[in-house]
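Missing here is one protein chain; the remaining ones are kept as they sit in the complex.
Chain IDs A and B follow the sequence of writing; residue 1 opens each chain.
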Amino acid sequence: MNHPKTSYTLAFAALLAVGLVGCGKEEVKVEAPKVVVLVAEPSVTVKIGHAGPLTVKTPHLGKDDENGVALAIAQANDKKIKIGGKLVKFEMMSEDDQGDPKIGSTVAQKLIDAKVIAVIGHLNSGVAIPASEAYEKVGIPMISGSATNPTLTDRGLKNTFRTVARDDQQGPAIATYIASEIKAKKVSLIDDKTAYGEGLANEVEKTLKSARVNIVGRERTTDTETDFKSILTKIKAKNPDVIFHGGMDQTAGPMMKQARELGIKSIFVFGDGACTEEMFVKAQDAANGLVCSQAGLPSQAASTEFLASFKAKFGDVKQYAPYYYDATNAVIEAIKKADSVDPLKFGPELFNVSFTGATGKVEFDAKGDRKDAEVTIFKMADGKLMPVSIVKAGVATKFEMAAAPIAAPAVVAPVAAPPVAPATKPAEAPKK
Amino acid sequence: MDTFLQQLVNGLTLGCVYAVVALGYTMVYGIVQLINFAHGEVVMIGAMVAFSVITALAGSGMPPLAIVLLSLLAAIPACMLVGYTVERIAYRPLRNAPRLAPLITAIGVSIILQHVALLIWGRNYIAFPQIVRTESYVLTTSVNSATITNIQIAIIVLSVVMMAGLIALIYKTRIGIAMRATSQNAAVAGLMGINVNSVISFTFIIGAGLGAVAGVMVGSYYGIAYYQMGFLLGLKAFSAAVLGGIGNLGGAVLGGLLIGVIEAFGAGYMGDVTNVCTLNQFLPGFAAMCDANSNASLLGSNYKEVYAFVVLILVLRFRPSGLLGERVSDRA
Partner (left out) sequence: MTHYIDHILPAPLRKHPAVFWVGVVLIAAALAVMPFVLVSHSMTSWVRITNFAILFVFLSLGLNIVVGFAGLLDLGYIAFYAVGAYVYALLASPHFGLHLPFWVILPIGAAVACLFGVLLGAPTLKLRGDYLAIVTLGFGEIVRIFMNNLSEPINITNGPKGIATIDSIKLFGLDFGTTTRIGDFAMPGLIKYYYLLMFMLIIIIIINLRLQNSRIGRAWEAIREDELAARAMGINTINLKLLAFAMGASFGGLAGGVFAAIQGFISPESFTLTESVMILAMVVLGGMGNIWGVVVGALLLSFVPELLRYTVEPAQKALFGRQIIEAEVLRMLIFGFAMVAMMLFRPAGLLPSAVRKRELARKAD
């Protein structure tokens, strides 16, 4: 059979092979200038990886995280730390995971190839989860300062940590505030059906239920939706005291605006995704009065020392920079403790680090989660978010008291205290 | 059913937007039998241009209405230019090519427009400065009450005016006659002295102009715009055009309104209708699950996006000519 369409076959195959090999070779050339050679005395240079969405999805947050890591590294280098008798120079290798799980695992491989000793990242839970498997295989510790999904540390991995509160620490904290401070009787929930939004709303619902708060309606939307009138109309008929929305500011903003247009008077409560001043831009006056939470201590409440140095170098903190700063310092602490820059040696030491960082005391539990993570509740007034309360181990404390110097929370509440249990009591009382 | 009237208002407002966008699809399809995938992106560009103008003028102290008018005056020509260029570059050379070819360029153009918009206006959601104060009015009947805002009223009025204008254009003017002739048989229309190319260009331009207005309406209604907003909106509007009968102007309007109302009612009522916990008395096994989980709906508001697609598939399956379509779509 003579098929002209199959001509050139071999030529392509050859092209293909050359192309593939060629790609690899070309890569050497490009990669080469990346390795900055530092001229120094008997010193050892180690690379700490950072990965997050630097160009896509939420590049402003990815950059913020990167700055947090950069600051910690710069400070460590200034201190001229000696490990095993050698001066250690830290440098950052920052990679863009585009907030995409597939690209995230490729980037992870790239960091492993570059022999980083630890990875600070990734920003999104959905990316951090598959990437952490790659790090686990080679024994490189990964610490995220922003991934809040419980699954991340629930898989029994030995090298996965986070400095931020889990959804199931943040959710109960918000619920505690709704139940004990707002004293809501009826709450409606909306989530955006993302891993983050749904996970958070589920945790809020669980805790509210155990506090005997009446859940009137659970609605769903998507993270790109702009029309919420139908679900809000449905909620309006149920007349809740509080509407909680698990989602980002891009949905939360229009949602609040539309709710006020429909004449809904309920208090809106959000998680950290919508805990930004961008809310005022998106919902205008409608945003005033919103209540929202941020895992950990508020950036305003981060240690003043950190804030000053960060501001001098990079400007204002966007969101997670202090957690990334602490995550990087946790690695450096572990290295000091183990007196080694070998990830296999200092990795296990991460479970033993204990220091006061930008976001309070940094210690990890057996899963790699932050011990006793605080959650801060904010309220928006005149377009500004003001911290009003700090919830820790299920107890809400007014911000003025808690805000005082950050070193103070050394009065650590008993670790194993069942979250929220104490706080649910007051809410229960008025009900029955 | 005390939310009925409110949901109807929600649905009709949304439906008006779909209807105006659907007109753009249906006109183009009627004349060149092409699904102009990029039409949704034209709507997005309309919203973005309007955003830039409104933001630039918001602090100027001009009367709000004048600013909105100016933004329309900027968005409409901008979109018309985009519509014309796209037709000229990506569709016209392929007019006699197999069907697959212009469809693929249409998708390509849609991607290009999205990412050009991304380069200009950025990736994040942008918020429209609120220059017109939103006023809510309460409609009350004996059993129902609903709020409607001044912006919603403006959207509905503007849509009706545009639809009437379009119908007048098509049925009362010479160019309208030429358009109808071209859609009947382009070759013969050409023989009758009609410049088919300019008629087709004109159709794209008018469609894009409508898209621009729709973009401004969406943008000011929700106060939000972003570079991907046009895609889903376009698909839903296309479903509306198919539902009404593609190529039929009245059909596009009817289809748009129906899709809007179906979405509003779907999100508003389907969750309760399909809540398995209402079956408690029949199936005792559910009781435990329902106690634990308040959300036992099979089709809650999370399925809102599905309705337009389901309508599209059902219509194409059972009545490809749509509700008002005259000719049965030729099945190749």
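One rule holds in what follows: a residue touches a chain if its C-beta (ideal position, glycine included) is under 8 Å from a C-beta of that chain, and two chains touch if they have at least 3 such contacts.
Just so we're clear, the structure is a prediction, and the values are computed from it rather than from any experiment.
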item: Given A:R220, A:K257 or A:K392, the one touching the chain that is not displayed; value: A:R220
item: Contact partner of the left-out chain, one of A:G199, A:G217, A:G296 or A:P387; value: A:G199
item: Per the touch definition above, residue among B:L65, B:L81, B:I111 or B:V188 touching the missing chain; value: B:I111
item: Missing-chain contacts mapped onto subunit A; value: 1-17, 19-21, 23-24, 26-28, 30-31, 55-56, 96, 98, 100-102, 105-107, 109-110, 112-115, 126, 129-130, 133, 137, 149, 151, 155, 193-195, 197-199, 220
item: Footprint left on subunit B by the chain that the document does not show; value: 33-35, 89-90, 93-94, 96-105, 107-112, 114-116, 118-119, 231, 235, 238-239, 242, 276, 289, 293, 295-298, 300, 302-303, 305-306, 308-310, 312-313, 316-317, 320, 329-332
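By definition in this document, only the chains that are shown with their structure count from here on.
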item: Between subunit B and subunit A, distance of the C-alpha-averaged centres to the nearest whole Å; value: 37
item: Touch list for subunit B against partner subunit A, complex; value: 2-3, 6-7, 10-11, 13-14, 123-125, 127, 130, 134, 136, 138, 147, 149, 218, 222-224, 226, 228-229, 232, 263-268, 271, 294-295, 300-302, 304-305
item: Touch list for subunit A against partner subunit B, complex; value: 56-57, 59, 193, 205, 215, 217-222, 224-227, 229-231, 233-234, 236-237, 250, 253-254, 257-258, 261-263, 281-284
